[in-house]
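For this view, one protein chain was removed and the others were kept in their places.
Should a chain be cited, it is by its letter among A and B, assigned in written order, with residues numbered from 1 in that chain.
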């Protein structure tokens, strides 16, 4: 029990430090949101007289709190579940913005991550099983895919399939030229799937190589273990040896990595969402950082922090359970 | 950087799980596999290009040429919208990207050693503190952190970007190294050294580190690839180094200049390809390191192949035996190889 208590204490401290950093990091950024807003408004021509006045009023409202007072208010609001209001998307509450973005990110990045994992594990197992054949020699080429810059892949895909061939849409999570917002209809669901295809392919292309490689290597090692040899010697069908003996054991370490990746799914995929105008959390984060939107930044950081910590914690629990030594050594 | 692929845990796990041997590298080096050779050639060619290229190409910042020329004699990769020679930029960019990659890799590995190995070996409050820092770094979104640090420095030079990338990338390797150091700590020879009264720094330096060497090497190569990809990602978001040319800033400019839509593939494709080729080269070397650390990876496929060939030759029943025997023989050659049971457990531990 002491082990778990220590781990929980560790996570509590990490959480506190991370949340505090989330508070201070945005405030260390140069510029304030209104200066940036003015600069942006100037970028698109005249600023209406009324708006200039509004900015003055908004500036007046925020200037009198000390950093410490703000920090205390921040914790107070946080504990009440109030993440504040976004300046760039005024007057939408941050919780609402994140609430809107999260399903898209979880849906797309989550699915793509799972897909990439399953595909990588499957192909990796196959490559390991067929070790020494031509299938195995294909493995190194997957490292090439993994080393391509993410946005480069996305831009090339869009250029080829969306602009030149016009097979796939260019922007959005659904047909924004047709639907007036999400709705429950088969047409809409179809549109969502259609729009998710290229972004998902981008994610899978850039991440499948890692899983495949790791799995293949584990598979090769596992296949030369004595218990596998024994199983083969007993005359078990190769198929059974492959699935029950080799693959299951070889996939174990990959699962650990998979857990962490799932934690990071919440962060979305900054570049992918930017390139495809996909309404996810990563996109919110870029918007927030670029506009010094403190509340939004803090909210997004908080959600990501919590998700990653939760994933790590879960992994810790599982490991403590699977490997008793972890507990005893402490 | 949430967007930059993190070192794939499986792969590092696979490496970490190898039974530790005290002089593993030297023993199994002799066989130079095709992958290693290909990887070294790729890396060598690109490094050579980075070193020699800038001397034999024209000034990468000379706008005297015509803009947007397609590849032709004199401009083998064409020119950009400002009239810069793409080949010259690519060479200068290779230099920049390699500097960023290697510097960030070194920074990340050194920090990972401190926060991973020292924490894993020492335990207690030191471990708690170092792990806490690692944990926070792992959890905090890296991108805004980079922006904050970068915006505090008036000019974001190549070195600064490399430093930032290194500092924000150490947490992953640190976790891997820490768990491996933890398992090494309880090995007999380490315990023996402790009992013999050796000082901690010496134990870490002489007993623990050499056993972590292959793992370190592969983490280092990974960190380089990640840093180069990370630099490209930062540049795409407009946060790359300024005043220097890297493959990332080239891509950023090509993208901003509408290279793809204007049909200037010669401007957009080469930098991406170079990153991919260099990454592939490093990964191939990593493959080889994997095979050195874990001979099974090298021997088992070969064995399986010989089994198949034997089977083809009609010696099915006999064929199976020698193959397995071959592996077993090799393993007994390796000193201090752990049995399969513990091996499996350590893998989980990693």
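By our rule, a contact is a pair of C-beta atoms (placed from the backbone, for glycine too) under 8 Å apart; a residue touches a chain by one contact, two chains touch by 3 or more.
Just so we're on the same page, contacts and distances are computed from a predicted model.
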{"item": "Protein that the absent chain corresponds to, by UniProt name, given \"Hydantoinase\", \"Peptide ABC transporter substrate-binding protein\", \"Alkylation response protein AidB-like acyl-CoA dehydrogenase\" or \"Mg-protoporphyrin IX chelatase\"", "value": "\"Peptide ABC transporter substrate-binding protein\""}
{"item": "Residue touching the undisplayed chain, where the options are A:127, A:155 or A:203", "value": "A:155"}
{"item": "Absent-chain contact - pick from A:14, A:89, A:146 or A:261", "value": "A:89"}
{"item": "Footprint left on chain B by the chain that the document does not show", "value": "61-63, 67, 81-83, 147, 150-151, 154-156, 238-240, 242-243, 252-253, 255-258, 260-262"}
{"item": "Residues from chain A at the interface with the omitted partner, ascending", "value": "29-46, 48-59, 61-62, 64-65, 70, 73-74, 77, 84-92, 97, 100-101, 155, 158-159, 162-163, 166, 170-174, 176-177, 179-182, 273-277, 279, 283-284, 287, 290, 292-295"}
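The definition used in the following text is that only the chains that are shown with their structure count from here on.
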{"item": "In the complex with chain A, residue positions of chain B that touch it", "value": "1-6, 8-11, 13-14, 17, 35, 38, 128, 131-132, 135-136, 138-141, 143-145, 147-148, 151-152, 182, 186, 225, 229, 232-233, 236-237, 248, 251, 255, 260-261, 268, 272, 275-280, 282-284, 287, 290, 294, 296-297, 299-305, 308, 320, 324, 327, 340, 343-345, 347-350"}
{"item": "Partner chain B, residues of chain A touching it in the complex", "value": "10, 13-14, 17-18, 21-22, 25-26, 28-30, 131-133, 136, 140, 143-152, 155-156, 159, 163, 206-207, 210-211, 213-215, 217-218, 220-221, 223-227, 229, 232, 249, 252-254, 256-258, 260-261, 264, 267-272, 274, 282, 285-286, 289, 297, 300-301, 304-305, 308-309, 312, 319, 322-323, 325-326, 329"}
